[in-house]
Each structure stands twice: as structure tokens, then as C-alpha cells.
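Here the structure is laid out as C-alpha cells; the discussion comes afterwards.
With one protein chain removed, the remaining protein chains of the complex are shown where they sit.
In order of appearance the chains are A, B and C, and numbering begins at 1 in each one.
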Amino acid sequence: MSLTAPLRGVVPPVCTPLDSRGEIDTTSLVRLVEHLIGGGVHGLFALGSTSEVAYLTDEQRATVLETVVNATDGRVPVLAGVIDTTTARVVEHAKSAAALGADALVATAPFYTRTHAKEIAGHFRRLRAEVDLPLFAYDIPVAVHSKLSAALVRELAEDGTLAGLKDSSGDEGGLRRLVVELGGREGRGNGPIPDFSILTGSELTVDAALLAGADGVVPGIGNVDPAGYVRLYEAARAGDWTLAAKEQERLIELFAMVDVGPEADMGRSSSALGSFKSALQLLGVIECGDTAFPQIQLSAESVALVSARLRDAGLPPVR
Amino acid sequence: MSLTAPLRGVVPPVCTPLDSRGEIDTTSLVRLVEHLIGGGVHGLFALGSTSEVAYLTDEQRATVLETVVNATDGRVPVLAGVIDTTTARVVEHAKSAAALGADALVATAPFYTRTHAKEIAGHFRRLRAEVDLPLFAYDIPVAVHSKLSAALVRELAEDGTLAGLKDSSGDEGGLRRLVVELGGREGRGNGPIPDFSILTGSELTVDAALLAGADGVVPGIGNVDPAGYVRLYEAARAGDWTLAAKEQERLIELFAMVDVGPEADMGRSSSALGSFKSALQLLGVIECGDTAFPQIQLSAESVALVSARLRDAGLPPVR
Amino acid sequence: MSLTAPLRGVVPPVCTPLDSRGEIDTTSLVRLVEHLIGGGVHGLFALGSTSEVAYLTDEQRATVLETVVNATDGRVPVLAGVIDTTTARVVEHAKSAAALGADALVATAPFYTRTHAKEIAGHFRRLRAEVDLPLFAYDIPVAVHSKLSAALVRELAEDGTLAGLKDSSGDEGGLRRLVVELGGREGRGNGPIPDFSILTGSELTVDAALLAGADGVVPGIGNVDPAGYVRLYEAARAGDWTLAAKEQERLIELFAMVDVGPEADMGRSSSALGSFKSALQLLGVIECGDTAFPQIQLSAESVALVSARLRDAGLPPVR
Partner (left out) sequence: MSLTAPLRGVVPPVCTPLDSRGEIDTTSLVRLVEHLIGGGVHGLFALGSTSEVAYLTDEQRATVLETVVNATDGRVPVLAGVIDTTTARVVEHAKSAAALGADALVATAPFYTRTHAKEIAGHFRRLRAEVDLPLFAYDIPVAVHSKLSAALVRELAEDGTLAGLKDSSGDEGGLRRLVVELGGREGRGNGPIPDFSILTGSELTVDAALLAGADGVVPGIGNVDPAGYVRLYEAARAGDWTLAAKEQERLIELFAMVDVGPEADMGRSSSALGSFKSALQLLGVIECGDTAFPQIQLSAESVALVSARLRDAGLPPVR
């Protein structure tokens, strides 16, 4: 399915179900795709950070993308993360993603290396030139340790390099300034880059981002409750901000599942990913809630807490 | 004027006008207080970061606070920043502020030193015990290089140490989680700490913060356009989120004045403070737009840009 | 005693003994000065970070400096820390230190504020102009969150603003480059700034710093074992690097006392300061090992560990 610009709505980063040996569980992945599309989402983002892309071999990445594209079967667009250290390696992922049928690419700035803004601009331009698919910049300083400036994003949007931005920087003020520079929440369609799509990765302030003029959201916990985010999105589109905020609050309570992990034993990232996958397992969507090695797995107590959060949010576990 | 709990509304951090020798210009400060109260603000925050408190000697701080308290004359509450490295020094500022008639205190975590969360808790408890005024925690990691956790804020709110939080952390998701933990945007008055006040310092996302359930805002650029922030606040209180967002967008365009400074020659902080004071000078509110030494002053070109921003925002300069 | 340029040797940052109420224990402080001078040190640095300067009120700071200057009685130079957020406040401390008889001043870059390199240069120049005492720049990014560049230090050394550098940045490679730029370890006396003094605050690599061409060291744990650092320094001056390294290793083993604090309960800074003061108390030099509020105190188990470290290093406790 080719992308209608600008991309709008709820586009969850699809979790990658693993079996107990750490291999991709494609049956569960197909079920997860149905769960998400059934929840009404507007697109799928495969091979993002929440998909544990950084833990997957190239072969596993291909298995994931092929499975998601086939299961989706054109019902919504599929964006593919092409996450690697620098340009030549990312281009290889991008060519592979194009061959597997992705509708758009999502790439970060280089990481591991230290890279100047001019070099980052060259990186995105080369990607766009090498593979003819809409390209989203993925701004995620917590992973790549540099921030894409508004000036850089705007330059790359205006020259046609970027089709959109996935902003996981947490800098809501900066995002707001970008929207205003591009014509404002109501004027963007008449602004300098009418088709540029702004998606927020800040899943706890989606009502605020939509009020500000963002086009959509890429919520990790949207794996667990896609319908909730769709309701939030639709309330916002309808201008019912009070309802949107109420739905957002329910999702924030659900999100508290990420705190389950004992800090002494595992990282915040592992406990967040582990809680999402554990919730999907409890809901019967995927078979096994394990995260990829070397992440430490949730304890039985932590799983019980996830279960309680689901129940409180009106999503009763089936196991 | 004693504080009605919870404190709500627009509470600008009052700029500190200086004359060309770097001394406090009390005449201009009185005019600024009138400008702010005339704009409809609900409180004043003297001796905050935007007030250049870290640049002022103890004597200058006393002059500022005395001038603001007297000029305000009980029309709105006056909060006083008590900014210093650690407890004993902060207590001295707090006693001085109480003697000068402040209605509430605003204190950060210790800085320069590295301080554990348990030590920070002790710090705020000692302050509360030593000086009997409502105490606001000022969460400003960009200055003090530690973040107050939601758990710590909640603990100190529940035991009566804190009357409120001034959140300048930029962590909107964290702020949102705190609101939800305290009962949610509509339920806070029935929650565990009904009178606890949450003020955001993120001046570019005020509509979003109010939608989320914050009580008010402490906007630096509110010095320049207090009436604009009051309109934004009132639209939000009335549930007219579209109008609130529109006003926010106008204020974001005005805020672009902070970019005037040539980065090669001055810090972002100096250019932001310099642009606010320059705008106040151009509007005829204060006599001289200088910032405190060793900050570098805006060039004539930069002042011209500030002037253009004012004009674009419907605030025509008078000089 | 006026400073002979360049300042060379062992210059401990003098701990500030407190009584159990948190007040300055001047009797213990006098004993500590004797302990240090008796150990052969070449200067004293009062009111540094290890002196808990950031925890002391202005009145307490004056008491400390007066006590150290009087107890020293000109036998070695006394350097005074003038630690505060920005220039006007630092100038006040500097004038007070000059009046109390300090032989030199030690100042950091501004903190709490964000300050451009050109503004930092202005800060040091103003300090030098306002108070006529040799001025040392104190490079301590862990506290002030900016690093003095080699270019800035060199510029301020060449124009006579700075008499020296106290480098607590931990950037040994950068320090080495500075030495080379100033003429190299053997050529500095004939270099562009023959009298400029480079002191390292990296107490675990003093042999290395002296081999590299540093003039001396400001070791926190030199409070506990000043004679050890003097032996290390003299071995290095004599070119006996093997002996210097052996002494350094003994001091590193002693330094392990800083690890005593349970990380769950106190910061690394509090456990380091607490262990130094506890060791001085165990050695009978000071009366009480308490650190300033809000730092959490060492437990009895931690004190026992400090005691064991002293014994292992050949410094048997007397209590």
C-alpha cells in the first residue's frame, strides 16, 4: 500500500514476539498484526526500537518485515526501521526493506560515531537517493545520543529528503516550535511543506501533541491497547479534548506497567519491553513474553503486576 | 497576601531590570510589576532563574524582593526564589525572604554538590521546618543537574513539606504521570493531596500542560506579554482548547526572539534573557535592557530582530 | 606569606571539621592545620570542594579561613576558594578572603547559569581586576558542568589573569596537551608563561601528573595522609618514578575508603567526604567526623571499614 501523504493517525511500533529459544515466533507476530489492525490503527512500524530491532540479526529482521508485510496485506501502510550505525550499513537495510515490500523507511542519525549536523544531512540525503521510498527521520537521542535540530529537519523536509519525522526526543517545546514554523496547527496544509508528517513517540502526551498539531503517534504501549489510542486519536480529531485527555489518563495508568522491573536487576528499557510483551502474552495475543538476550526477563511477581494493570485498565488477561 | 491553595494561573518569573552600571533599577522594576499585574497575572515569582537570581548579590536580592513585595501591595501573591547551593545557605535566603514579606518560597535541590535523593528529601524538610511559608520545589535539571523524581515529589507533598511544584524539567510525560498519580486532571481535588499546586515552566506547551491538569504556568516570556498568557489560561479554563492553542502559537512566534544571539559569541541563556529584557525596554516598561555581568549583551542587529518579533505579535515597540 | 611563583608541591584542600550541631570546630581545624603542615605540605587550600565550601554560610566560610590563616601563620601559603554562582557573588567572597589574609584565590567558572566561553573569560578577568591576589582557575566539571578549554586557560594565563590552574576535570590527556603547549615538562620555565602553576586534583594519578610536568597536587585524601603525598612528590622530584608509583599505589589502597557508603542511602560525594573526616577522627586529628547537612552520615559499619583501611595503610587509628 503506498503511503498517502501526510501519514496520519496511530502507527504502533510492532513488538517482535520471540519463542523461548529467542527465535522469531511468526505465528504470534501474525496474530499481533491482526490485533493491531483490528484495533483500528492507521499504520504499522516494524523494526523500531520497541520491536527490539537492535537485538535482531539481519536474517531475523528480514523474517519480521516479511511477516508483517504479508500479514498486513495492504490494509495499512508498513513503515520499516532501518537502524544501523552509519550510511552504508543503513542503505543495505533500506534496500532489503524495499525488496520486502515496506511502504516507507524510518532511519536515525548515525550512532556509535560522533557525527556533525552537516554529516547527518548528508546521511539522510544519501539514503533518500539510494532507495526510492518515503523516508522518515527518527529523532531518538536516548539511543543515538544526538538530537536532530528543528533547522535540520526543516531543511531536509523542504528539499524533499524527508516525508516525515518520528519524534522520540521528548522535547515537546521543540516539536511545537517546528509545527509553528511549518505553518501552525491549522495552517500546515497551506504551509511550505504541506505533506510533511509529524508523528510523536511520546505516548503519555498524545492529546497534547495532537492539540499542538502533530499528525499522529507511534505508541509502544499501543501494542497492548491499540483501540485505546485510536479512541484517543478520534476524540482529538473531533475536537473533544476532554474525552481525549480522559482516554490519555487511562492509558497512562496502563503504562505504569513499565515500572515493574526491580531496578537492581534490569534496565528500564528491559522492564518496559518486558512488560509490553508480558501483557500481550497475558492477553493471549502472543505465545511467549520473552525479550531478546541479553535482556533479563520479568519475574513472576512482575508479571502479576502487569496482569493487575491490565485488569485495572479494563483489559482482562485471558491467562 | 497569603496564598490560596492550590495556587493557580499565570505566575511570571519577574525580570530584574538593571541600570547601565549593573545595579538594580527599582523604578523600572516597579513599572514591570504594574505591567504584569495590569496584564492580569495571578501571582509573581521574584528571584527565579529568569530574574537572574544567580547573578545577584544578597543585597541586590533583598532590594529586588522588597521592591516587588511593596509594589505588589497584596494584589497577588509573591513567591520568592531562595536559590543557593545547599541547605544552610538556602535557609538564610528563606529567612530573609520571609522577613521581606514573601508569600511563598521556591527552592531547588542542592547544586554544585552531588546529592542523593534521600539527602534532597532532608533538604526540603529542613527548609520547611525552619521557615513557616508554603514551599514550592523547583525542578530545573538544566541548572542543578539532577531531576526530582515523581516519587520524591509525591512523598514530600503527602507529608506536607511541599505546597507545590514548579516543573522546569521539560519532562512532560513525567509531569503527566504525576498528575495521574495525584488523582487525575479532574479528580485531583478529591485525591490524596487536594491543595498541591503544579506549575509548569515549559512556556511553549502551556495549553498542553493545562489540558493535562496542571494548575498554572511560570512563563519567562510572560514578562513581555502577560496578557497573552492570561488569555491562554482563561481559554483553557473555559475548555476552549482551540482558542488556547491559537494563543499558544502566537506566543511561540513571539518566543522566537530568544534565537537572536549569535551563537559564536554568547550562550543560549544570555540571548534568551537579553531578548526578554530588550523587549521590555522596547515596550517602554524598563529603562535599560542589559543583562547582568558576565553575560554578553545583544548587538544592535539582535535588538532590531526582537523589535520585529514584537511587531509581528501585535506588541508594537514604543522606542 | 606571599606566593612564590609557580606554586609547587602538595597543597591539600583542608577538610572543615564540624561539631555535632554542624558548627565549625575551630579547635579541630587548628589541629588539622598542624597535622598537614607537620606532614610537610607546601600549601593549604581552604574552602575548596573537599572543605564542603558549598555547604557553609558566608559567616562559616569566614570563620574557616580566618582559623586556617591564623593557624598557618605564614609557614605555607594559604589559597582560598571563592565558590559561588557568578561574578558579583564571587567578587564578594574574594574581597572577604583578601581581608582575611588569603595568599591566593581559587575560582570556578560560573555555575547554575549556562555561560559561554567568552563570558567565562570575562568572569575571570573581572575577578583578577577587582581583587589583587594571584588567581587560580578551578576546573571542576563534575560540580559546575562546564569544562575550561585549554585554549581559554592559555589565553588567561598569557594575559596575566591566571597564576595557575587547579585541574579536577579528570582529563589527563587534555592536561598533558596543555603542558606541552606551555613548553613541555622540562622547558616550561623557558616557555611563554614561566610562572604558571599547574596543580592536579586527580589524587590517584599524581605520579603520572608529575611525570607529565604538573607542578603539584591538591589531594583530598592528603588530609588523612599528608606525609604520604609529600613522599610521593619528593620521589618524583628526585626522578625516582618507581618509588613514586609505589607510594601512589599505597595511597590508592587507602583511598578505597571512599567506597564505604551504601549506595542505596547516600551519594558518592557524601561517602567520600564522610570517609575522609571519619579517618581524621579515628586518627585523633579532629573531634567529630560529621559532614554538613543534608549529607547522610556514615554508619558504624562504614566507620569500621575506614578504620581497617587506615590500619592496612600503616596509619593505625588511635580510637
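Descriptive notes on the structure:
Everything below uses one rule, namely that contacts are C-beta pairs under 8 Å (C-beta built on N, C-alpha and C of every residue); 3 or more make two chains touch, one makes a residue touch a chain.
Nothing here was measured: the structure is a model prediction, and the numbers come from that model.
Of the chains on view, those touched by the hidden chain across the whole complex are A, C. For the chain missing from the display, the contacting residue among A:54, A:243 or A:308 is A:54, taking the whole complex into account.
Across C:58, C:130, C:155 or C:171, the residue that sits in touch with the chain not pictured is C:171. Annotation: of A:83, A:107 or A:244, A:83 touches the absent chain (contact as defined above). Where chain A meets the chain that is not shown, the touching residues are 22, 49, 54-57, 60, 83, 85-89, 92, 110-116, 118-120, 122-123, 126, 142-145, 265-270, 292-296. Residues of chain C that touch the chain left out of view are 170-173, 176-177, 180, 184-186, 202-205, 207-209, 211-213, 239, 241-242, 245-246, 248-249, 252-253, 255-256.
Keep in mind that, in the parts below, only the chains that are shown with their structure count from here on.
Taken chain by chain, the contacts run in an open path, each chain touching the next and the two ends left apart.
The geometric centre of chain A is 35 Å away from that of chain B, both derived from CA atoms.
In terms of their C-alpha centroids, the spacing between chain A and chain C amounts to 49 Å.
Multi-chain contact residues of chain A (touching two or more other chains) are absent.
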